[in-house]
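Handing you a structure now.
All protein chains of the complex are present and in place, except for one that has been dropped.
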Amino acid sequence: MVDLKALRAEMDKRYKVIEISEQRTDLAFLECDKIDVPDAVAYLRDHEGYVHLSFITCVDRLEDEQFEIVYMLRNHEKKHDLGVKTKIDRKNPVMDSMHNHWAAVATYQRELREMFGIEFPGSPGVNRPFALESWAGPPPMRRDFDTRKYSEETYFPRPGRETHDPAEHMKKTQYPGRADL
Amino acid sequence: MPDREKFPVHTGGVENFDLESGRYMKVWQGPQHPGVTGNMALELVTSGDEIVDLKTHVGYLHRGFEKLMERRKWIQNFPLVCRICVPEPDFNEYLYAAATEELAGIEIPERAVWIRTLNLEMARLTSFLMWLGGQAGAFGMGTIGQWTVTMRDFMLDLFEELTGGRIYHMYIVPGGVRGDVPQGWFSHVLTTLKNVEKVLDDIELVLFNNAVFKKRAVGLGVITPDMVDYYGITGPNARASGVARDIRKDRSYLIYDKLDFDIITGISIGVDSDIFGRTRLRAAEMRQSISLIRQMIDKMPEGPVHVSPPNVLHWKIPAGETYLSAECTRGEYGYYIVSDGSDKPRRVYVRGPSYTHAVALFEHMAPGTNIADTAGLMVSLHTYPPEIER
Partner (left out) sequence: MSIKDIIAPFAVWKRAFEKPWTIKKPIDDRPGADRYRGFHKNDGDTCIGCGTCETICQNAAIDMVPVDGVQGDGGDSGLRPQIDYGRCCWCALCVDICTTGSLTMSNRYVWTDNDPDVYRFIPGYDSKEWDNAETGYSRPEGYSLLKEERVEMPALSVEEGLKSFVEMIKGYSAEQAVKEADRCVECGICVAECPAHMDIPGYIRAVREGNIDEGMRLLYETNPFPASCGRICTHRCEEVCSIGHNGDSVAIRWLKRYIADQVELEDYGKALPRPEENTGKKIAVIGAGPGGLTAAYYLRMLGHDVAVLEARKAGGGMLRYGIPEYRLPYDQLDKDIEYIRGLGVEIRYSINVDAESFKNLEKDYDALFFSTGLSDPYKLGIDGEDNPRVFGGLAVLDEVTAGKDPKLGKTVGVIGGGNVAMDAARTARRYGAEVTVLYRRRVVDMPADIEEIEEAAEEGITIIPQAIPLRVEDAADGKVGFVWNMAEMVDDPDGGRPRPQPIKGEIHTFVCDSLISAVGQGTNLPYLPEESESGVAVKRYKPVVDERGQTGNPGIFAGGDIVNSRKDAVSAIGDGHAAALSIDRFLMKKEA
């Protein structure tokens, strides 16, 4: 597998590693500063063998007011997955574009912009909608967007659904005289 | 910086072509089109019948699964995940269940692991059957499609007998599998496999010794080894170009390390990395799946098939994150799950191989090809749009 200590030592020489943690022998997560990420990822690709990009995604850390962007890289030789994570400000989410690193990055960045509202200045075609045509609402994958509330307000359910709570129903039908207990 | 001659930046280009000039024509292939694998729109700009530009539009199958999964308890998600990729739903079920078990620290019984592997290989075979019909059909050979879909139907009968559902099995669950194998099912599987092999023999005879297919497929859609990492190509698309990578060997998840099989590449079966070569390679992988299924039926251990999790109505999984991938028919299929210690997942990200194949790679490969070949090219990349936009 991969000697994480050695990897961290090499990375520390060039970029500040906030944290590196091992989930399994073939999966680790490495967190660095937003400013270091494009170079760190390029370094990992060119010098540490992480030539394959599995995906780029985002986790909405609403309670910390941050977005956590994850770049999942893979080293085929050493059979090791490495998730490079970084946290960006949620109120003004901008991240450097890495569209020259791999061909698919432009697509991932397009999706993140649409789903989370993160800007990637300079990414080709980043303003083109990815999956949602003519969507006027907020970025839907954000945790403060309540899809249930939205659908209840926008659409109308077919009438005729009404449920009963067993304990409440039993109170009304089986012991109404002592329902106040 | 990549070689911009070989790998130009694709900005989505119909704006670059003067449609008024009379030299170019814009054609929409899809989103409902027999030459598109699923619902995806290809906005083509052609000069005569040569494609000069392709812009892909996804989103017709966006169902918002990732958001839905955040709002449901852990156990309530397994009926959802199988619907993300229709032709091989078992991979979704397995990856979700395995990632959940990893985060929760649950170990499942051995027989359950074997049955899961058996399900996955059957799913690969079933998906390949449909694909093979599609590939031949894209070049006008509809007969093959009739045969393969029928064989797929018999495979679905097997799934129905085992799991209770034909397409959406909802059988691989966190904790193991939902019920043991019924009496006599293994012999049904072996009988069906014999029939599938017979049909495969027929297909190989009439498809691989076929002047029309060779004329059209050879030399088309070439993927070179240096494209593999830049475009994020995995699966048979990469293996056909000679790159020997197979997650079943690399990560050896489930019980693949106990089974006897080799990585099939374009080099090992002596084909080039074009559509014809990829078809040959996938047919070989179908035979490989059949062999693996037979091995598993032979060696399957006895034992329980499920270990029950804590009360699923309030099952809280400790905070953490993990990424699990599996080798589906198209390449690397992955689930990235983040838990925040509550009874619902914080984030479930589904990584589908078609995300890279059907967008960046396809947009790169299509210009220069004939419009009649677009369908064949798309099918040869084995893309399934549902997993692109989930």
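Residue numbering begins at 1 within each chain, and the chains themselves are lettered A and B in the order written.
Just so it is clear, a contact is a pair of C-beta atoms (placed from the backbone, for glycine too) under 8 Å apart; a residue touches a chain by one contact, two chains touch by 3 or more.
Here the structure is a predicted model, which is why all the values come from computation and not from measurement.
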Of B:25, B:86, B:206 or B:244, which one is in contact with the hidden chain? B:206
Just name the one of B:31, B:64, B:179 or B:367 that touches the chain not displayed here. B:179
Which of B:48, B:310 or B:341 touches the missing chain? It is B:310
Interface residues of chain A toward the undisplayed chain are 158, 160-171, 173-175, 177-178, 180-181
Can you list, in ascending order, the chain B residues touching the missing chain? 72-73, 75-80, 143, 147, 150, 157, 160-165, 168, 170, 178-180, 182, 202, 205-207, 209-212, 214-215, 304-306, 308-314
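Here is the rule we use: only the chains that are shown with their structure count from here on.
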In angstrom, rounded to a whole number, how far apart do the mean CA points of chain A and chain B lie? 23
Chain B-facing residues of chain A, complex: 23-24, 26-27, 29, 51-55, 57, 59-60, 70, 72, 76, 79, 81, 83, 99-100, 102-104, 106-108, 124-125, 128-133, 140-141, 143, 147-148
For a test of understanding, state which residues of chain B touch chain A in their complex under the given definition. 1-2, 7, 9-12, 58-59, 62, 64, 66-68, 70-71, 102, 229-232, 234, 245, 250-251, 320-323, 325, 332, 334, 336, 338, 346-347, 349, 351, 355-356, 359-361, 364, 389
